[in-house]
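One protein chain is absent from this view; the other protein chains keep their places.
First chain written, first letter: the chains are A, B and C, and each begins at residue 1.
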Amino acid sequence: MCRFLAWAGAPRYFDELVLNQEQSLVEQSRNAMIGKTPINADGFGLAWYSERESPCFYKDTNPAWSDANLRQLAHHTRSRLFLAHVRASTGTATSRNNCHPFGHKRWSFMHNGQAGGHERIRQELDGMIPPECYEHRLGATESEAIFLIALGEGLDTDPIGAMARAVGRVEALSRRRGVSPFMRFAACWSDGQRLFAARYASDEFAPSLFHRRCAHGIIVSSEPLDDEQKKWVEVPTGEAIEINDGQISHHRFVPPLEEAVAA
Amino acid sequence: MCRFLAWAGAPRYFDELVLNQEQSLVEQSRNAMIGKTPINADGFGLAWYSERESPCFYKDTNPAWSDANLRQLAHHTRSRLFLAHVRASTGTATSRNNCHPFGHKRWSFMHNGQAGGHERIRQELDGMIPPECYEHRLGATESEAIFLIALGEGLDTDPIGAMARAVGRVEALSRRRGVSPFMRFAACWSDGQRLFAARYASDEFAPSLFHRRCAHGIIVSSEPLDDEQKKWVEVPTGEAIEINDGQISHHRFVPPLEEAVAA
Amino acid sequence: MCRFLAWAGAPRYFDELVLNQEQSLVEQSRNAMIGKTPINADGFGLAWYSERESPCFYKDTNPAWSDANLRQLAHHTRSRLFLAHVRASTGTATSRNNCHPFGHKRWSFMHNGQAGGHERIRQELDGMIPPECYEHRLGATESEAIFLIALGEGLDTDPIGAMARAVGRVEALSRRRGVSPFMRFAACWSDGQRLFAARYASDEFAPSLFHRRCAHGIIVSSEPLDDEQKKWVEVPTGEAIEINDGQISHHRFVPPLEEAVAA
Partner (left out) sequence: MCRFLAWAGAPRYFDELVLNQEQSLVEQSRNAMIGKTPINADGFGLAWYSERESPCFYKDTNPAWSDANLRQLAHHTRSRLFLAHVRASTGTATSRNNCHPFGHKRWSFMHNGQAGGHERIRQELDGMIPPECYEHRLGATESEAIFLIALGEGLDTDPIGAMARAVGRVEALSRRRGVSPFMRFAACWSDGQRLFAARYASDEFAPSLFHRRCAHGIIVSSEPLDDEQKKWVEVPTGEAIEINDGQISHHRFVPPLEEAVAA
């Protein structure tokens, strides 16, 4: 289990959310309130959209709380759209290549969750990645695999549907070969214009996911960053949200498992 | 606050104590039971005595739980005398140079505690280090300074007295220029033959320190490694122990503060 | 191109070969004499056989010349059989997971060379790895893939034949989908008892490989470690050597390309 947050709105310094909140992401790396792993210290990552088309990534394997570079960058950099992640490994090695967010062209993606029996299904998972994306397979996480499979499912034209199909295909694989729980999934992804987030599980324990509207933008986060519980809206399981130009739209997020199994 | 353990006895694989106990040192790096910082993930270190005269050091800045090299070395290396430490920084940077144990010739040293107002007194502390030892000043911790000052106080000929004098000099400095608590100190040090440990504080909150006699040797540790509470003997505040050839001798450990101030 | 060396003989401290020779492995990391990449600073690794059955690994991503832990371990550890490697990446990320030697059970393996068009063929290469070994696929190098494929080809019972078949299968894949040069290969591998080394290329530029008999054992190395050129015997292209109990036996090493292609 990991923790993440994202921002879409007026340009904002990262440290305002990543470091300076009561329950900032760095605080969550030491002491997450929701979820089964209070310590998320197996690396971290940031992705943000600058004036270039593709996002910029900064990742390292240190605990977020002790990384001097992270403090510097978070204090000096702002962006209208950024994603930030702290990792608690579910078995895969601590390595920059396994740190979220992952990226491809203008897309960025980060994830909290697991596919049951990941080690057993990893080779088949790797085989599902579209060949033209495989050279972008840098690490060994199922998170990165889901992202690359979603690219092959048409993320560019159908960002929510493609992600749901990717999750469905991986869940189907886990059901065939893996162990329960087959799929627990909370994720955030962006093309630099729109920010997407979705929540889903094959059992009743979907990872937590919240959003909050602020004066100049919207935060998406694994858990509330402050005590104002009423301001934080929980995303229901089986739902995705799309944030575009300050508007939030809601969508079903139900991975098409049957078809995926059939395929 | 940090956590540490040491072994003196028959050659023993590190992982038996560092990884495989209920409350092993690596477990303490995630979840220390005693002391105010449950997470000790700002680096770790090992020192062990091989067939060479000086000890061998392995240190890194990762959390101990995720370091693949540590797992490998701990599984394959054994020694009759080793020290192991996980660090929770009290402000100084996470850096290999700030990881314990520290070493000089045949000596190794590791520490849990603090000198109040460390940042204010650091330059004077650095000035107290004997010039011939200053090139061995690699980092910026007061722990390393105490060790190097103790070398200058005659660690070679009077291992417990020299350490007490060093602690006294640093406490005196902290009293003059620093902030309370002036000195909290639990430490372990060795010349490759004898293992020393001491516990002391300028207030009533000395860091915890225990030892336990096993079949083939003696463990010294910040906290018990298992549930057999009766087997673990707490070292009283103001006391040092010396382990030599399976024998434990007890000594007063009262830093000579007055003289130190006078000096 | 990378540089490596291995030792089989009486227990020997690593630093005698890794650090203290004129053209030691660490010196080669700065200034290799043979081969096209004088700097080999994209990580390094050591594997050695202790009293445990499986080898011990120490790897990191720093240049070998600046790693304080490597200096310590190399000065304090000795083994009758060890492998050491410094890496010059041919494109894959600098990561511990991409550092040689690789291991599985009692086997260790290190490699210098390349399969042409690695990025294009990587997914198929991953598909060739036996499913039961895939969870040991930690990184993204073709070197690790060749090793795991060789395990599937029967490394345990036919150490040289299995390696040749693995190399042949990878070369055949590179011929079908990759770019020339299809295969350049120098490698060293061991089961803890025997040390194997082989040299081969699909063109006339096989990576260099030497061995030298010393008083108490045999060195295998990418290039001579000293000026005594006459003492160093070059392994011919298309040949493998097996070192067992001080004896060197010579074998053909001709990857069965036709069959591999047929398969």
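By our rule, a residue touches a chain if its C-beta (ideal position, glycine included) is under 8 Å from a C-beta of that chain, and two chains touch if they have at least 3 such contacts.
A quick note: this is a predicted structure, and the numbers were derived from the prediction, not measured.
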Given A:D60, A:E119, A:E135 or A:E242, the one touching the chain that is not displayed: A:D60
Kindly note down the residues of subunit B that lie in touch with the hidden chain. 93, 95-97, 119-120, 122-123, 126-127, 129, 131, 134-135, 137-138, 140
Which residues does subunit C use to touch the chain missing from this display? 30, 39, 41-42, 61-63, 66, 68, 89, 93-94
Against the chain that's been left off, what residues of subunit A make contact? List them. 50, 52, 56-60, 68-69, 72-73, 75-77, 96
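As a convention for this text, only the chains that are shown with their structure count from here on.
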Copy-to-copy rotation (subunit A on subunit C, CA atoms, range 0 to 180, rounded to a multiple of 5 degrees) logged as 180
Do subunit B and subunit C, two copies of one chain sequence, contact each other through the same residue numbers, with over half in common, or through different ones? same
Once you find the CA centre of subunit B and the CA centre of subunit C, what distance in Å lies between them? 40
Taking each chain's centre as the mean position of its Cα atoms, how many Å separate subunit A from subunit C? 38
Which positions in subunit C touch two or more other chains at once? 96
